[in-house]
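Left out: one protein chain. Kept in place: all the others.
Here the chain labels run A and B in written order, and each chain numbers its own residues starting at 1.
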Amino acid sequence: MKKMPKRYVGRNILKVDAQEKVTGKAIYPDDIYFDDMLYLKIKRATHPHAYLRRIDINKAQKVPGVVKVITAADIPEVRNFGLIIKDQPVLIGIGQKMRYMGDALAIIIAENKEAASQAVNLIEVEVEELEIISDPLRAMEKDAPLIHKDSNILATHYLEKGDIKKGFAQADVVVENEYKTSFLDQVPLQVEAGVGIYDEESEVIKLWAATQWLHDTQADIAQSLGFPKEKIRIIQPVIGGAFGKKEDISVHIHLALAAMETKRPVKLTYTREESMIAQSKRHPLIIRMKTGVTKKGYLTACQVEVIGDTGAYASSGLAVVHKGMYHCTGPYNVDNVKGVAYTVYTNNTYCGAMRGFGATQMAFAYESHMDILAQQLGFDPVQFRMQNAYGIGSSTPNRQILTRSVGVKETIKEAAYLAGWKGER
Amino acid sequence: MHQRTVPCQGYFAPQKIEDALEILSGCRGEIKVIAGGTDLLIQYYDRLYEVGTWLDLKNIKELKDIRINKNQMEIGAMVTHTQLEKSEDIKKYFPILSQAAADIGSPQIRNRGTIGGNIVNASPAGDLLAPLMAYDAQFKLLSTQGERIVPAEEFFIGPKKTILEQAQLLTGIILPLPFERTFGCWIKIGKRKALIISTITLALVAEMAEDNKTVKDVRTCLGSVAPTPIEVKEVREKMIGKNFSQLDFNQLGQIVEDKIFPIDDIRGTREYRKDVAKNIMINALEEIGSAWRSHK
Partner (left out) sequence: MSKLMIELTINGKKRKVETTASTRLLDLIRDDLHLTGTKEGCGKGECGACTVIMNGELVASCLVLALQADGAVITTIEGVGDDKCLDPVQEAFIETGAVQCGFCTPGMILAAKKLLEENPHPDEEEIKRGISGNLCRCTGYQKIFDAIRLAADRLSSRNGGRGEEDA
């Protein structure tokens, strides 16, 4: 392989935007101001699973400084959005369902933040309550109420490699366990925030909002509003962290609607609570894992069932949960693998991308398994890992052959050394 | 709309206590007293507009002093946690009060938060409360009607509930100077080392008798295990008059575990708190034991 020039690789290069950040000059979405700017606040769901029967914005509209309150009735042509499938409403309308506490019921637009805050609290809402499904296992039951139109099991994925029956027949020891991981918030230090402007002449909506992929966000906004993509312009200010949380639409469509309605610059900044309740989380996974190993300490079979709670909306749930399943053996050689992964709707906050994207959660399961197996065999857990670890030529559960850059064994060795591991239990 | 004797304009920051008390009594029901603001601004986050009028104590100089007269110290209600942490007098006479203050929040919080605010906010988890009880603190309550001095244990009546009346201000904290053979231990348990509301706190203060062998007095006070800070009086009964070296620490720890009735909440379970209470009581006794021995 040709050697790369060493002008930058391996050298300590100063980050190109570090100076503006240490001087406080870097512009994040909430740092953008316009003279005649209006402030937005969102009225959110009052129940995790309910039909909206009535929404009264009269008192809110009368708060001095409130310019307009937008409800679903004002935007009948606006469509759902979503990263992969478009199942997330922009605003919940009368007769429609709120599916988690972050669903938006109304957009308040006001001259100042205080008026917007006061108005939000004056919106009256009546709902018809439904059973709240907070457990994916309940969601999977045949008599559970449907959260969307079709099954609460949004997707089922399968994995098969080799012959699982043969694999377990070859095993001398079999361990089976259920592992559960929890919801996590990515907590980027900067919450969701943005500013929008509508140019009447060109009919272009200009948005400054932190996002992790401008083109996908642009396309999603465009299809939701029914506009060509050229009418949506997104400018990425400095992003104050994301870690997956800024892949989904947050402030964008609400800003666009408010900008078009008022013809003035509009700003929307979430509170931290709002960010916690309304925006994506890491998928909690239920991982039922069964692993077989020979008495000489070689893995022969791995069978897994993964149940991922994707919350009220799909977001990247269609990708995260089965990706997790593909990592079920960890970086260890197993010839016979069988798996099934369910992506399940509940009324919890929807789950999306968070660094690791499914693989992280699986590590809790497979590494715990490795320790338990080693213990049952009477093997040193480091040695046990070393003899099963991937090398060049190994094949993964979905049959990818690893041809280069497999550093697992060196990593295990180095980690054991740094941890001061001397072969003790 | 009721009558007001003082026009409420949204914000007052008087220089004298008397003026503050006048404003407080004239502006009934609509006025909020603010010291450091580290609890209030969190409680009123995104709804500051709900507060009709603020009474800011920041300009009242007498509230910021730490004074020693005869056998007692008086700490002004506006003394900050940083001041408590750093004051040589507090470190000398009331070391666990200084340590507790040092464990509050973060540098930013300690620079603004006050002893008065911590007391009046009366969170069951307020860090200074158990140490104040353990040092026999009394609180000075002032109004236009006069002054009242109340022992700490009578001041707190429930979570965030005190006997402080609408027109009263907590102006000072009176602490009797401890005798020379007084030893204290402060332990705060929380989910992390800073910016954490405690899961359980223990303030143990023991005074040794002149013979340097027996326990003259002891106060075992805990926070975050009851609606208010509490003292486990049964420990005192077991320890007074006894030879310190012959105390059964395990038994005393068990008494603490048995005599507290914490709840499950987001900071910990009832079981955890009881378990840990016993262990930290034993640790505290051991620490006091070594302090006493090296003092001899």
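Going forward, contacts are C-beta pairs under 8 Å (C-beta built on N, C-alpha and C of every residue); 3 or more make two chains touch, one makes a residue touch a chain.
Since the model is a prediction, treat every value here as computed from it, not as a measurement.
**Student:** Of the listed residues A:Y179, A:W213 or A:F243, which contacts the missing chain in the full complex?
**Tutor:** A:F243
**Student:** From the listed residues A:V9, A:V22 or A:A419, report the one that touches the chain absent from this view.
**Tutor:** A:V22
**Student:** Hey, which of A:P48, A:G102 or A:P188 is the one touching the hidden chain?
**Tutor:** Result: among the candidates, A:P188 touches the missing chain.
**Student:** So that we can see where the missing chain sits, which residues of subunit A does it touch?
**Tutor:** Contacting residues on subunit A, toward the hidden partner: 12, 14-15, 17-28, 30-31, 33, 113-114, 187-191, 238-241, 243, 269, 271-272.
**Student:** What is the set of subunit B residues that contact the non-displayed chain in the whole complex?
**Tutor:** 9-11, 13, 34, 36-38, 41-42, 45-46, 48-49, 51, 53-54, 56, 58, 82, 105-109, 111-112, 193-195
Heads up, the rule we're going with is that only the chains that are shown with their structure count from here on.
**Student:** Determine the centre-to-centre distance between subunit A and subunit B, using the mean Cα coordinates as centres, and give it in whole Å.
**Tutor:** Result: the chain centres lie 43 Å from each other.
**Student:** Would you pull the subunit B residues touching subunit A in the complex into a rising list?
**Tutor:** For this pair, the touching residues of subunit B are 45-49.
**Student:** Hey, which residues of subunit A end up touching subunit B in the complex?
**Tutor:** 114, 117-118, 121, 271
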